[in-house]
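What you see is the complex with one protein chain gone and the rest in place.
== chain A ==
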Amino acid sequence: MYRDALLCTVMTFVVAGLLYFAFVNLSILDPFEKAFKDFKFTDIFYSQRFNKEQRNDKIIIVNIKHSDRFQIAEAINTIAEQNPKVIGLDIIFKERKQEFIDSILKNTLHRHKNIVTAYFNDNDSIIDNHDYFKLNAEKKGFINLNLKGQNTVIREFIGVNGKDEKEYSFATKIALEADFITEEYALKELKKPIPINYIGNKDVFLNFEIEEVLSSDKIPAFKDAVVLLGYLSDGNEAYDIEDKHFTPLNEAWVGRATPDTYGVVIHANILNMLSQKSLMYRISVFSTYVLAFVLCFFSIFFGMKIYKRNSFVFDITEKLVQLSISVVFLYLALVLLQVNIYINVVPIILLCLLGLEMIDYYEHLVIQLNKKYGWESHLL
């Protein structure tokens, strides 16, 4: 029986591989691949808030709304007076607008030494603040959230880019400036894509509207905190999608929905992860497929045992077993996610389900082989 289970497992992998290359790689069926890239079972973990409730008062977000540059400069000054560790500006002042107001903003940016600014890479060019606002030893980080192979859902980030000249992401640069991490740690751990360990949407971070900041003499929480200035809607949030992205926090974890999380909140989540050094350990693709092979083998082995004893019972229980396998494996993947281990459970579930389906086909195959070549099998 072990030999049959092993051969059936191999057959399952071959068929799955053929199906993948024959169908998914056909350009006409490319939407399937894209659709599946946007779907991960493990999104349920964040979507249904299975993670433990957490709050953070050391990463504070200030909603700049559509305030003008003067108001932003005033807000930066007010915040800086409270001695925060770092002020992160998730804003790009791409062009010059009004001479006088711009000079005030420039003066503000130059005066405070703990400001981290943002830029982004657009193909081969860099889009950042106008030269007028640039500082001599500017601390800046890239705000690109899209990675190669990552569709619209922001699940992963890269902390460090580049080979000779290192570029740091916005959150990584802030984490470095705030002494949450060291440069050595960043270069060692953050060069490859890492799943973002979301703790929640904007409500889990202490956040203020820009008017609240401008009208307050003192906000004690700013002291020694990291303050991020970014956009968190200008009222009527439900209908506002400016700088709003899809993340696993979306309540609709499958199918179409509206974007759920503002860019600055994504940076805050990454920063929270870096501040706690709670990076996700990702199980490699090779290990995932080895595990899939082992689990597929045992699913087939026990399936064959039932099949051999009573094929009618097997046919009746097959769907139930497949459902149970999906539920249990997904549960185990979520348990692992809870302890910061990320595994792509989809191939494991699919191969186990396909393996059970393949038992019938394997039996037909061995019958034919037996007729032609006298192939022996326990299923005969």
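Just so we're on the same page, a residue touches a chain if its C-beta (ideal position, glycine included) is under 8 Å from a C-beta of that chain, and two chains touch if they have at least 3 such contacts; residues count from 1.
Definition applied: contacts and distances are computed from a predicted model.
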What is the protein name, per UniProt, of the chain that does not appear here: "Aspartate carbamoyltransferase", "NADH-quinone oxidoreductase subunit H", "GLPGLI family protein" or "ABC transporter ATP-binding protein"? "GLPGLI family protein"
Out of A:E212, A:E242, A:D315 or A:E376, which residue would touch the omitted chain in the full complex? A:E212
Selected residue (touches chain absent from view) among A:F50, A:Y281, A:F302 or A:W375: A:F50
Of A:V321, A:L334, A:L350 or A:L369, the residue touching the omitted chain is A:L334
Taking the entire complex into account, which one of A:Y46, A:F222, A:F314 or A:F329 touches the absent chain? A:F222
Positions on chain A where the hidden chain makes contact: 44, 48-50, 52-58, 60, 206, 208, 212, 216, 219-222, 327, 331, 334-335, 338
